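Every protein chain except one is present and positioned as in the full complex.
By written order: A and B. Residues from 1 in each chain.
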Amino acid sequence: MTGALTALIVLMAFLGAPVFVVLSSLAILGFYLSDIQVAALIVDIYSQFSNNPVLYTIPIFTFAGYILAESKASIRIVDFSQALFGWMPGGLAVVSLVACAFFTAFTGASGVTIIALGGLLYPALIKELYQEKFSLGLLTSSGSLGLLFFPSLPIIIYGVVAEASIPQLFAAGIIPGIILVLLLSVYSMFKGGASGVRTRRFSLREAARTAGKAKWELFIPIMLLVGIFGGFVTLGEVASITVAYTLLVETFIHRDIPLRRIPGIMNESMVLVGGIFIIFGSALALTTYMIDAEIPYAMLEFIQRHISSKIVFLIALNVFLLVVGCIMDIYSALVVVVPLITPIAMSYDINPVHLGIIFLTNLEIGYSTPPVGMNLFISCFRFNKPVITLYKASLPFLVILLIGLVVITYVPQLSLMLVEYFDIR
Amino acid sequence: MRCKVCGLRLYDHLKTCPGCGTPYPPVHPITAVLWKIEEWLLVGFLGIMVSLVLIQIVLRNFFATGIMGGSEIVRHLVLWVAFLGAGVAAREGKHIRIDVAGRLLSPRFKCGTDVLTGIFSVVVCAILVYASLNFLLVDFESGMQIPFFNMPVWVLELIIPLGYLVITLRFALRTFRSLIWFIQGDRT
Partner (left out) sequence: EQAKITIKMATLAPKGSNLVNIYEKLAEEIRIKTDGEVGFKIYWGGVQGDEKDVIRKIKLGQLHGGAFSGSGLGEIVPEVRVTEIPFVFRNHREVAYVRERLRPTMEKLFEEKGFIVIGWGDIGFLYVFSKVPLSSLEVARQQKWWTLEGEPIGREMYKAMGISPISLSVSDVATSLSTNLIDCASATPYMAVAFQWYTRFKYINEYPSSNILGAMVISKKIWDKISPQSRNIILDLARQSHGRIEEAARKEDEKCMKILLDAGIQVYRTDENIKDEEVQFIFDAAEKTRNNLVGELYSQELLDRTMALLDEYRKEHPEDTKVIRIE
C-alpha cells in the first residue's frame, strides 16, 4: 500500500503536479503512517513563516528586483558596461555577462534576467556579428550568473534553511561569483576574437556619460554593501530602504514606470514569492516528518559508512546536486535538499558557508543543464528557438562553468577568504 | 485547446495568445471583481510590510521608540503575502512543476494527464485545508496573542486555511476545464 502510494506520488510529480503538492503529499503520507494528526504538519509552516527573522526580506527584495527589471535600468546598465568593456575583443559578450550578473543578483534567477535583458542583448550580439549559437548559449547560461552576489534570493533562502549567517554567505559569494564571470569572459573574448567581431575604442567621456545616466542604479550595490556589512541596519531595513530607493529612482527621477503600474509589479513579484514560499512550506512539513522518523540520522550513518574521505564526499555531492539542479528548480532543490545535506556535510568538516556556495554554484549550473534546466525553456520561449538548439548552444558554457565549480569546491579559501579577512559574522 | 486564429496550443493562464496576440475571452464581471480584491489585498499587505519597517527605522533612530509588536506583525504579514501570492499563482497556472512528461506529450494526451494530476492536487490541497483548520483550532483554544494591539494569533493564521482553500478551488476549476478539453479534443 505504502509502496503503491509512493509510486503514485512519483508518477504525479513527473506528469507535472505542482512541486508543493508533491512534497505535501509525501509529508501527509508520512504523518499518516506514523499515526500523527495531519494538523501537526502546519505547525512548522506557521512557526517558520511567522518567526523567521530573515524570511520577510525575500518578498521585499523581490519587489525591488522587479521594479528594476520593469524600468529601463537594463539599458543604462548595458550602456555603461559597453563603455567600460566595449573595447575588448568580445566586449559585448562580457557586457552581457556583467549586466546579467547584476540583474540576477536582484531577481534571483527566476528567468526574469533572460526575459528582461534577452530582448535587448540578443539583437545587439547578432548585429555585432557574434554567432547565433554562441549568443544563445551566452544569454541562457548568464541567466543564472550572479546568483552568488548579494542580495540574491537563493543565498538568503540557503541562509534561512541551513541557519547560516547571511552576511557571511554574501561575503563568501563574491570571489567565486567573480571567478565564474571571469572564466566565461575569457571564453567570450577568445570566441569574439576568433569570429572577428567589431570592437570600439575606449572613451573616457563615453564612460563618464553612461556612468552619469546609470549612477542611480550603480549606487544600489554600494548602498547594499554598506547596509549589510556596515552593521547599522538590519537586513530587513536594508531591503525596505532598497525598495523605497528604487521606487523613487525609477518612478520619480527616471520616470520609467508610471505610478499606476506599481500594483501590477507588486502582484507579479508576489506570484513568484508565493510560488516559492508555498514550496518552502511543504518542504518544512516534509522535513518535520523526516526528523520525526529520524531519517536524517539514518542517512548520515549510511553515508558515513560508505564514504570516508572528504574529497570523495564532495565529488559525490557535486554529482548529486547537478542531477538535482537539472530536474528541480533552484528553490525546491534548496528547501528540500539543504536540511538533509547540511548535517552530513558538517560531519565531514565542511564549513556551512562554503557548503552554501558549492550548493548555489551547482544549482546555478543545473539551471542550464539539459534536459530540463529551467533557463533552457525560458530561452526557448524568449528567442523562439527549438530546445535542441539551446542544448547545443549552452554546452560549451556548461563545460566552463563546471571547471569553475571544481575550483570553487576544492579551494574553500576562495569562499572563506573575505569572511575571515574582514572577520564577518 | 488551440488558438482560434493561429492554431498555437493555448495556456489558459495567459492573457493573450503567445503566437498571434489574440486576447482571451474576458472573465465574468464577478470574477473580475474578486480578482481585483485579491490583487489589492496583496498590494496592501506588501505595502504595509515595507512601510512598517521604514517607520520603525525612523522611530527607533530619531525618537528612541518603536511600535509595540511591530516586528511580529511584519513577520506575520509574510504568511499573508505568501499565501495570497500562491493563490494568484494558482489562478495564473504559475506553480512550479517538474513537468518532464508535459514537454514530450501530445496536447490531447497532456490534457489527459492534467486531469489526473489535477485530481491528485485537489485531494492533497483539500487535506491541507482540513489540516490547517485543525491547527487553527489549537491556537484558537489557547488564546495566544502577539503584542501588536494584542491581536490573537489565530486571526493572523486565518490566511493558511483560506489560502489553501482558494488554491484547492482553482485547481478544481482547472481540472474540470482540462477534462472538457480532453473530451472535446483539439479544436483548431
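Basically, a contact is a pair of C-beta atoms (placed from the backbone, for glycine too) under 8 Å apart; a residue touches a chain by one contact, two chains touch by 3 or more.
Please read these numbers as outputs of a predicted model, since none were measured by experiment.
Engineer: Please work out which displayed chains the absent chain touches and list them by label.
Structural biologist: Counted over the whole complex, the chain not pictured touches A, B.
Engineer: With respect to the chain omitted from the figure, which of A:Leu11, A:Ile36 or A:Ile75 is a touching residue?
Structural biologist: Of these options, the touching residue for the absent chain is A:Ile36.
Engineer: Given the contact definition stated above, which residue among A:Met12, A:Ala27 or A:Val233 touches the chain not shown here?
Structural biologist: Only one of A:Met12, A:Ala27 or A:Val233 touches the chain omitted from view, namely A:Val233.
Engineer: Just name the one of B:Gly44, B:Gly70 or B:Pro107 that touches the chain not displayed here.
Structural biologist: Missing-chain contact among the listed residues: B:Gly70.
Engineer: Identify the residues of chain B touching the omitted chain, counting contacts across the whole complex.
Structural biologist: 60, 64-72, 134-135, 138-139, 142, 144-147
Engineer: Spell out the interface residues on chain A facing the chain that's missing from view.
Structural biologist: Its contact residues with the unshown chain are 36-37, 39-40, 43-44, 47, 51-54, 159, 163, 165-168, 231-236, 288, 291-292, 294, 425.
Note that in this section only the chains that are shown with their structure count from here on.
Engineer: Calculate how many whole Å lie between the centre of chain A and the centre of chain B, each centre taken as the average of the chain's C-alpha atoms.
Structural biologist: It comes to 23 Å between the two C-alpha centres.
Engineer: Enumerate the contact residues on chain A facing chain B in the complex.
Structural biologist: Answer in residue numbers: 8, 12-22, 24-25, 28, 37-43, 45-46, 49-53, 55-56, 59-60, 63, 233, 236-237, 239-241, 243-244, 263, 266-267, 270-279, 281, 327-329, 331-332, 371-372, 377, 381, 387.
Engineer: Quick one: which bits of chain B touch chain A in the complex? Just the residue numbers, please.
Structural biologist: The contact residues of chain B facing chain A are 18, 39-40, 42-43, 46-47, 49-50, 53-54, 56-57, 72, 74-79, 81-89, 92, 94-103, 113-114, 116-117, 120-121, 124-125, 127-128, 130-135, 137-138, 156-157, 160, 167.
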